[in-house]
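Handing you a structure now.
Omission of a single protein chain aside, the complex is shown with its protein chains in their original locations.
Order of writing sets the labels: A and B. Residues in every chain begin at 1.
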Amino acid sequence: NLSGEDISHKRILVFQNKSPSPLECHQNSLKVPFSHLKNLPLCKRPSRLIPQTPDRILDAPDLMDDYYLNLVDWNSNNILAVALSEKVYLWYADTGEVKQLLSLEGNAYVCSLAWTPDGVYLAVGTSTTVVQLWDCSAMKRLRILDGHTSRVCSLSWNEHILSSGSRSGHIVHHDVRQQLHAVAVVQAHSQEVCGLKWSPDGSYLASGGNDNVLNIWPNISAQLQRSSNQPLHTFRQHQAAVKALAWCPWQQNLLASGGGTADRCIRFWNCSSGTCLNSVDTKSQVCSLLWSKTYKEIVSAHGYANNELIVWKYPTMNKVAELTGHTSRVLHLTMSPDGSTVLSAGADETLRFWKCFVPDPAKKKAESKAVPSVLQCVLR
Amino acid sequence: MATQQLTKNCISLKGSASLVKEYLNYGVNSILYQRGIYPAESFQTEEHFGITTFMSSNEKIKEFLTNVLTQIEDWLVKKKVERITLVINDVKTKETLERWDFKVQYEVGVTVGKEGEETGKKELKEIQKEIRDVLRQITATISFLPLLDRLCSFDILVQTVQDADVPQLWDETQPCFITNSQEVQLRTFSTSLHRMETFVSYKGE
Partner (left out) sequence: MELLDESKENIQPLRRGRNISTLNTALQAQTDAEIHHQLMKEREEFEILVRSYAGDDPLQPWYEYVLWVEQNFPKHGREGNLKTLLENCLLQFKDNEQYSQDVRYIDLWTRYMSFADDPLGMYKQIHAKGIGAQCAIFYQCWAEEFEKANDMKRADQIYIEGLKRNAQPKDELVAAHTNFQVRVARSILGQNPI
């Protein structure tokens, strides 16, 4: 065997008193990551009806089946960006039109997408280690931002600062208005940075890595002072990769994080005090998290072994809905600008639109009717 | 003064043996939790080496591990132990389903002070980081290890050098082999006095 060496002439000793036996009826709880849980009862009295089937389903051929990437983003002008291997498409939700924004050459593929808050520019992280910056109204590439040594799988904007995370574990902060754009580099993690999110007010940057670590970094001016390269907080409670990160829109400094296969927990953090407020075992790999803007709820997307979305009431963490239909992992979530629709992107190469946060009917606006088949025709 | 500076932040042989004992304690508890040998509810989380680990709250398990690991620590100081093996057996058939081997190699430190005590060259912080990396890998083995879907028990075997005494309450035994096994080597860590290699072997199909 690997450890070599004949042990037939060695002395092997063992303690006489044996370790206690588990109860005979003990059923290995580790079955959870190997089992698909179906037909589970929700909490008895859901607060409202949430449609159990998607509003629409779009094909997304060649959507990469890779936990560590971040391949969809929906901007404030109601344009959805989707990366399918080497290509990026824009889907205009108001008209149903689809445009191909770009196609990378060679064996390169897109690893991450992030819109600026005003929805005008799109940052595209690639496997070729650079980030491309695109003006999507002019359909024109504005800049190429280098600085990384491996693929760029996570991106997050803070005004004119674009923060990027890579497989090397580094975070590079780019000031896109400056010629020398790489204004700071941080060795943030010992493995791939798969989650990266600025808090809405720019006070904190949350980074999650394949090293199971969640770091909370200070605001950008503090980070630009090179002497301060330490996170404000380092959280190591997750037992698996931390990709899913989401800042609460209604409660300042509240961050939700999700752990991978060996962890399966959603944790909630007060990022000013550095405390873990709550933890819930979802029983499945957590791939993505989104807070509702309309309700005190959070939605999680799951992979191994339950390919579903779950809507939770916060802070009780009672299940409000379980949304099934994806036949492979649900890798990414993004939300329409009006906050009513959650889009899930699955490894089954489908995009599903869930109207799970529709406001009260009295406040409901007229729905725009997109034509899904147009997207299907172009994407197929 | 040079001697004092040399020993600052560096680890003694006793200190290294104590660190290895801690690693084994956290590692064994992590394995028992991750592999589902005992119910998940019977574990609680504790922070060690800057990492959150699952530790059994069962008094009998704690007592068992304390007894075994204290003896192992003593053997580590005396350089008598070569390998520590956690075996996981089917309760019903007694078949060994999984083995976790912790192989010990002794490295030469520097001799300092009047008593000639051996001292390592590595800083504690670096050692802790290496231990953290191995513990994280133990957790990640879920991606390829089979489900242990039957009732399992565990034991700890210690391979010593030939001239080691057999202490009271210890017996000699036979090695446990797994037929048709797969083997994976995890990361190695070193205190610069004890170098620990970790392997997991499991039944293949």
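Here are a few things to note about the model shown:
The working rule: a residue touches a chain if its C-beta (ideal position, glycine included) is under 8 Å from a C-beta of that chain, and two chains touch if they have at least 3 such contacts.
Being a predicted model, the structure only gives us computed values, none of them experimental.
Note on the undisplayed chain: of the listed residues A:24, A:105 or A:360, the one touching it is A:24. Among A:71, A:152, A:240 or A:266, only A:240 touches the chain that is left out of the view.
Within the whole complex, the absent chain has one touching residue among A:86, A:175, A:297 or A:349, and that is A:349.
Checked against the hidden chain, the listed residues A:15, A:67, A:295 or A:353 yield one contact partner: A:67.
For chain A, the residues touching the chain absent from view are 22-27, 33-41, 65-68, 107, 167, 191-192, 194, 210, 240-241, 243, 260-262, 285, 303-305, 324, 327-329, 347-349. Considering the complete assembly, chain B touches the hidden chain via residues 38-39, 41-42, 58, 137, 140, 142-147, 149, 182-187, 202-205.
Simple rule for what comes next: only the chains that are shown with their structure count from here on.
Looking at the complex, you find that chain A touches chain B at residues 1-3, 7-8, 10-24, 26, 28-31, 33-34, 190, 211-212, 234, 236-237, 239-240, 261-262.
Per the touch definition, chain B reaches chain A in the complex via residues 34-40, 45, 47, 50-52, 58, 60-61, 64, 67-68, 71, 82-83, 91, 101, 103, 133, 136, 139-140, 142-143, 147-149, 151-162, 164, 166, 169-175, 181, 183-185, 197, 199, 201.
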